[in-house]
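For reference, the structure is listed below as structure tokens.
Missing here: one protein chain of the complex. Every other protein chain is in place.
Right, subunit A next:
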Amino acid sequence: MVVAIIVAFVGALTAPWLHRWLGHAAGWVLALLPLGLAFYFASLLPEVVGGQTLRHSLAWVPSLGVNFSFYLDGLSLLFALLITGIGTFIVIYSGGYLKGHPDLGRFYLVILLFMASMLGLVLADNIVTLFVMWELTSLTSYLLIGFHHSEFRSRRAATQALLVTAGGGLALLAGLILLALMGGSLEISELLGQGQLLREHPLYLPALILVLLGAFTKSAQFPFHFWLPNAMEAPTPVSAYLHSATMVKAGVYLLARLQPALGGSEVWSSTLMLFGLATLLTGATLTFRHTDLKRLLAYSTVAALGALVFLIGLVPLTDYYAAMGFATFLLAHSLYKGGLFMAAGAVDHEAGTRDITQLGGLFRVMPLTGVAVVLAGLSLAGLPPVLGFIGKEVLYVAALQAAPAWVVGLAVLGFAVGAMLALLLVVPFFRGQPPQKVHEGPPSLWLGPLVLAGLGLLLGLFPGLYNPLADAVASAVKGKTVAYHLKLWPGFNLALLLSLLTVLLGVGFYFLYPRLQAWMAQEPIPGPENAYVALLRGLMRLAAGVERLLQSGSLRAYLAWIFAGLVGLVGLALFRGGALFWPAGASSPRLEQVLLLALMFLGAIGALRLRSHLAMVVVLGLVGAGVALVFLLQNAPDLSITQFLVETLTAILIALVLLQIRSIGPVPRGRWLDKGLALGLGGVVTLLMLGMLAQPFEPHLSQFFAQKSLPEGFGRNIVNVILVDFRGLDTFGEITVVGLAGLGVWALLKRRRREEQP
């Protein structure tokens, strides 16, 4: 299994070269990759149906406990078969649909990378592996939605889908890590057995919310559904594959996968049922607004995803109907929706429009596509004898068993819209005149729809073919063995009546559709997408505002931030830690010391008061000179001389520079903030100094230097020996600094000379 996934990734990487080499035939050849994988997974059917689960693991990042591990049971096998099976036809279809497109090679690459990631997602056992694959599907989806990249709409839709799904993905990451921390394992197969522990953990609710955020965004649940219809900007093969049959089911998959671990609580069932139902109704309602084939199908996908989430919420409340309904409806939907999308694309490709009001009489010119649409339409409408009928029947039974009557009623309404849509799709094939010069597309365009729709019929007529796998899927979702007999004809019961009602309502809706459509399409309906747009716009405005406020471009402002931060942090620490000291046993100051201090104070206060820069430099010199005199009084003449020299040089240099800059005016009055900061800074440094002096000094370094200077360093001047021997490296570093400064001056001067002689 690990090998299969690696093969899928590596195979995808060869796509651009194969395409360049093989040209138009590349689609058929590349389809061998998913086809081969489909056969591989099909070969595992007997074991899985027999109740076995397979697990393969490869250590990936052992120091974090992350394994490249995969787990195969009924649920993941069904998904793997869908991904590879539908993928086969999608690749073939793409070759026909995008024939001659300059970016087709890249397209194959990305869509096959998507397939590999999706496969990895549904098979992953380790949560980190799952998340990696999850994000990869979002990423490849982004690149595919933006395929027509010169269109602004495509770029916007791509970014939107990425933000919504990747944003949810981040929540999912946090949720999964929490689950792993609670359950003590990163492997889902081990977490599944710890449902009780997880549900009773205090972090259950936050983890659940985070996981649901991830699943709901990915599977386009209300209120995150809006990205999916917008994603229809993608080429049709992408819509058929990612945005109906596979990727958008990743969230549904995850919920189904975790159902045995997380399900069983009140909040699980009620949340899933609530959001599922809301999504179903939102998708159904918004269907009325559109006439574009792909948009119609997209909203119907939203509705179906809602139904699936609703079913997962029902699983703990019913014995096995909900799980079985999930297994059946999931497959039915993937088959008919994938087929319908591809057929819609074929119609668009041949007739040049996707507007159902413009289409007519297609059956005569596109019979094969027509057959596919009729069969898939039956499934969508939930009519016998196809799989969609069985799926909906079991769903109704489950809903009747555990959900309140009004919920069932709303679900019926939602499904009735599906029936209406089926009529809308099928009718243009039979009514009206065929457009000019339209004919059946090449085999690549009709093969996929026909096979998928045909499968729906086959499994509807002979549900026994699917029954074993469906049992395995339902068992995985339910968390215990389920055995249920799927039948095309269940006998007269309440569910059948509801089915009949659904169809009748659907027909009614069909006749209402033209008027409702005209009415609903008039005004834009406010929805969560407005919130998304407003959020994004607000974010951009906030960003610009923050930048204006903070990144003002003024060095003074930056320095003010730094000083304020410094004073605040040091001050806080000093007061909080009670580190306010007064040196104990300090002798009373001598007269000359007092005079010196007064001189320095004068200089400092003068610097605060004066308005001429030059004068400020001079009075600040008083402070420096005072320090030098203090050194002298403390018997450190060498230090004192150094200080005097540096002080004098600095003052002269600054004065020279100031004289050069003639444009500089006097310092403005006020500037209380600056003055306050200066005082604060002086204050905290003084407090630190007092604190430092109050600590007992440990003279071990100076003792060592004094002892070793002559015998081992061969110098009587300890400072010199420190500089050139004990800590010679410091001196060497500082020499480098001086050298670098010289280099800089040289470079600047050279630049200037060059400017002068052009």
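Methods note: contacts are C-beta pairs under 8 Å (C-beta built on N, C-alpha and C of every residue); 3 or more make two chains touch, one makes a residue touch a chain; residues count from 1.
The rule is simple: contacts and distances are computed from a predicted model.
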### Query
For the chain omitted from this view, which of "Na(+)/H(+) antiporter subunit D", "Manganese/zinc/iron transport system ATP-binding protein", "Pyruvate dehydrogenase E1 component beta subunit" or "ResB-like domain-containing protein" is its UniProt protein name?
"Na(+)/H(+) antiporter subunit D"
## Note on the structure
Missing-chain contact, candidates A:D73, A:E135, A:E187 or A:E647, resolves to A:E135
## Note on the structure
Touching the hidden chain, out of A:G50, A:P102, A:G491 or A:P524, is A:P102
### Query
Which of A:G11, A:G146, A:G195 or A:G263 sits in contact with the chain that's absent?
A:G146
### Task
Determine which one of A:L566, A:L602, A:A651 or A:L723 touches the chain that has been left out.
A:L566
## Note on the structure
Among the options A:V7, A:V49 or A:L163, the absent chain makes contact with A:L163
### Task
Go through subunit A and note every residue touching the omitted chain.
60-64, 102-103, 106, 128, 131-132, 135-136, 139, 142, 146, 149-150, 155, 158-159, 162-163, 166-167, 170-171, 173-174, 177-178, 181, 539-540, 542-544, 546-547, 550-551, 553, 555, 557-559, 561-562, 564-566, 569-570, 572-574, 576-579, 581, 684-685, 687-689, 691-702, 704-705, 708, 725-730, 733-734, 736-737, 740-741, 743-744, 747-748, 750-751
